[in-house]
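Below you'll find the structure I mean.
Missing here is one protein chain; the remaining ones are kept as they sit in the complex.
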Amino acid sequence: MPDEHGMSMIPGESLLDPELQQSVILTKVQWVKDWGRRHALWPMAFGLACCAMEMMATAATKYDLDRFGAGVFRASPRQSDLMIVAGTLSHKMAPRLRRLWEQMPDPKYVIAMGACVIGGGPYSKFGYHVVQGVDLVVPVDVYLPGCPPRPEALIDAIRKLQFRIQERSGETLPDMPQGLPQDPTDEDGEETSAA
Amino acid sequence: MSGGTPEGPGPDLGSGGEPAGAVEFHERQEAVGRDVRTEEMVFNMGPQHPATHGVLRVAVKTDGEYVRALQPHVGNIHRCAEKIGESVAFYQWIPYLDRMDYLAAMCNEHIGCMAIERLGGIEVPERAEYIRVIVAEIQRILSHLMAIGVYGLDLGAFTPFLHQFRERERGMDLLDHLSGGRLLYHYVRIGGVKRDFSQDWLDELEAFLSSVETRLPEYNTLLLHNRIFQARTFDVGIIDPAMAAAWGVTGPGLRAAGVDWDLRRDAPYSIYDRFDFEVPVGHSGIGGQVGDCFQRHWVRVREVEESLKIIRQALAQMPEGPVMGRVPKGFKPPAGEVYMRGENPRGELAVYMVSAGKSDKAWRARCRGPSFSNIACITEVAEGMLIADLVALIGSMDIVLGEVDR
Amino acid sequence: MQFWLDELRTSVDWIGALPAGFVYTIGIVVVCKIVLVYASLLAGETVWLERRISGRMQARIGPNRVGPQGLLQFLADGVKLLAKEDIIPATADKPIFLAAPIIVFVGAFAAFAVLPFGDGLVAADMNVGLFVILSLTSIEVVGIIMAGWASNSKWAVLGAMREVAQMISYELPLGISALSIVILAGTMNLTDIVHQQEGPIWNWYVFRGPFAFASFFIFFTAALAALKRAPFDLPEAESELVAGFHTEYTGFRFAVFFLAEYAAMILFAILTSVLFLGGWSPGFPVDLSEGLARWAGALILFLKTIFLLGVMIWIRWSLPRFRIDRVMYLCYKVLLPLSVVCAVGIALQVLFAITGLGTDSAFGRWLGGM
Partner (left out) sequence: MAEPSDSPVAAAADPVTAKALEALQAALPDAVVDSVLTGQHPWIQVRAQDLRATCRLLRDDPALRYDCCHLISAVDFPAPTEGEPHIDVVYHLVSYVVRPEASYAKRAEKNDPFLAIKVSLPREKPEVPTVLDIWIGADWHERETWDLMGVRFTGRAELPRILLPEDWPGHPLRKDWEFPASYHGVPIIPPEGL
């Protein structure tokens, strides 16, 4: 769980005296950790709809997300740091998304890619089955508008997230959403996700 | 479970086991000795799984590596396109059609607009028809390139996937320069298209066509002619013509099964009857068996070549003139209904629209996503195959979940 | 290593005054550290190499932002993985889950102890060096099945099953083709095997007749399979099994698996160069046993290793993945009989040489490796 002081996720660290946290060695350690996290954002290979095509295009030949160290798409949520929610989130999918997010180890980041996951997008008004924004389900770090956003925009979002991780390391993370969807159709009690 | 010994039913294996005799076993099971107990596992492939091409969830009952039964679960990105279709005005629905099959947006627009035009009796200028065919065929090339590349990815070859993106990006740029969008365009409008080609764009198009022409053999070297690829796809996931017809499989899946059927030729819409092109049909001469994964892949590759032909012919025939017909302001078609079918890259998209008259909204807007029927048939095809073959099968169907769930 | 320590004890007075056992203990620890750090760095840079080469192959660039040309990318990855949350699934078998990465790590890295990096640059110059390496790398299987089983995830179990089936099968052609070289060389000491290949390029064991030549390809193919490299990457086939046996592993434990995989790649690349490609011998007669020349030899071996790693990467990013039954088919019906034929053929070669049946010509002597 992200604590209120920002990105330090190791249990017990936030128990340290705030003044001690400011001391030279600990800030250096924090800097090194942030540096690593910044340059090794492994996204989860997780696409929902149209935006996922642009996410793939961003990882592919012309735009090459791997330049920023963010091109290692992991299929298992256990090994990924960044969830790019690309596409429309439906009510049926929301519990699974939530579960995948919970399966990711801390520190984890979420980019809400596209109009649909920001606020329902074009489906907001008449789409009964579309969640009105992914931030109702998981906390979002970067909102990336567009329908779908261009790959340049996704690169920009990742750069912004990198900036946020290191340069604004102490900032508060977004609040946890209140509504926690239950998985209604998990009849066999099996894991619905990769892990 | 197969725990039955010759003497009688095997011991209860607890959770995960089915009651004895509930599941029929494949012949190969008999190779397991009598002391070996096997137990079935239920895998949930997806919704977050690299092989499901989106958010398909397939519950697979396996015995070791063999698939015993499977059930696809869809609806994870059900986006209510039909409800929206009857809630918004006709012209407002076209962008939603784009988003149904996001890899074939132009084709969807084309067919959706034609449905509405037929409903309202709107004439489309000649030049606009040609432009529509050209952009739809560019879209078909892009979609098939994606399908070819992603199929490689499913089979573990990463490089063809990224290589096809090189051509795909050129094509996307092309449509971007024409319409302003890379993936979803809203370029085809009711009554015509948004804007005309420019000479620069035509030059760009020519460069794109020739680059696809030169690069396609390279992709074939990486996949189609690759020994491992052939070993993975030959005789895997065979769909015979009767099965294809009964399940409603259309598009490359149907043609690979040996059914010589292409709406562009057999029920020509738009101006497809003016072009001379072949319809690739799976046959035993190309390797593998008719209707297997390899033949579906081969049909896609061949269709890219045919699309190139159609575009070249359309460019040569294209007349001068306006690109937008006369569409009455506050367009309200008379009461009636229309069923418009068209050949999408994935199969037959059909739009069934009912107009109540005196309204700018459809009374009912129904879509038949080709992938919806294509993916349903894997329940029958996949029984008894290996998990790796299941991945090959799903990949070869080339589904787009946005269209399955709509 | 003992050679170096002895030299140190005779040349430096105060070290010579220390008890011999103490010096050796400290020496072992230091050398182990050096080997470990070297192997880890090399493994990390192999990851970078792989990402850059695959980038080139795929008409893109690859990581280039961290450090010059992205050379420090693996450090960022490592730091990040170290600082990640360590999740142990609630349903996992905890002790086995925790022990599995350690066993895999030990299996992959312990073998470096007997691996020569150059003439005399070997931590433990054992007479049974090759045997030790092959047995230590087999330990990895145990760790992997532990990981797959203890994760209590179906994908992991399936991945582990595939891994075990594949590795145990491919150890047969791997071992037998290595055995061919042992027959040819008459020793399992890796340094001695390289010494026998010194001189002109046709002294390399890969060029000692058709059987040795075939053995090289069998060995390399079987090594690819044992390393779970594409086209044999079934245990972690992403499009089928999500991430295979390490699906449930996070952070540092995953990093260990990752590192062990690349360490094993380097291990087999070095082993292949030592067994077949003349080790640190440049391919022409030159003395590389003393002083700076020793390090030149190490550099030559390093270059050969990089070349073989490049080939592995090249193969991985070009080919689709095999299917499990095809993998087994290839092993038991193609590679295993071929490797046996090669071993027998080489044994006959040696027999002819010993009995003098071919020694009347220079060609026969060369073929027999005598």
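Here the chain labels run A, B and C in written order, and each chain numbers its own residues starting at 1.
One rule holds for everything that comes next: a contact is a pair of C-beta atoms (placed from the backbone, for glycine too) under 8 Å apart; a residue touches a chain by one contact, two chains touch by 3 or more.
None of these values were measured; they are calculated from a predicted model.
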item: Omitted chain - touching chains that are shown; value: A, B
item: Contacting the left-out chain in the complete assembly, out of B:D196, B:D235, B:E337 or B:E383; value: B:E337
item: Of B:M41, B:A245 or B:L315, the one touching the omitted chain in the full complex; value: B:A245
item: Residue touching the undisplayed chain, where the options are B:V259, B:V301, B:V323 or B:I394; value: B:V259
item: In chain B, positions touching the absent partner; value: 74-75, 78, 80, 82-83, 86, 118, 121, 123-124, 129, 241-242, 245-249, 254, 259-261, 263, 265-271, 273, 276, 279, 334, 336-339, 341, 348, 350, 352, 354, 363-364, 366, 368, 372-373, 376-377, 380, 405-406
item: Touch list for chain A against the chain that is not drawn; value: 91-92, 94-95, 119-120, 124-125, 128-129, 131-132, 136-137, 178-182, 184-185
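The rule is simple: only the chains that are shown with their structure count from here on.
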item: Approximate Å spacing (C-alpha centroids) for the pair chain B, chain C; value: 44
item: Inter-chain centre distance, chain A versus chain B - centres from mean C-alpha coordinates, in Å; value: 30
item: Gap in Å, rounded to a whole number, between the CA centres of chain C and chain A; value: 37
item: Shared-contact residues (touching 2 or more other chains) in chain A; value: 60-62, 75, 191, 194
item: Residue numbers of chain C (touch at least two other chains); value: 58-60, 155, 238, 242
item: Chain C-touching residues of chain B, taken from the complex the two chains share; value: 41, 43, 49-51, 64-65, 152-159, 162-163, 166, 222-223, 226, 228-229, 231-232, 386-389, 391, 395
item: Residues of chain C defined as touching chain A within the complex; value: 51, 55, 58-66, 70, 73, 75-87, 89, 153, 155, 238, 242-243, 246-251, 254
item: List of chain A residues in touch with chain B within their complex; value: 44-50, 52-54, 56-57, 60-62, 75, 77, 87-88, 90, 92-93, 96, 100, 122-123, 125-130, 147-148, 150, 185, 188, 190-194
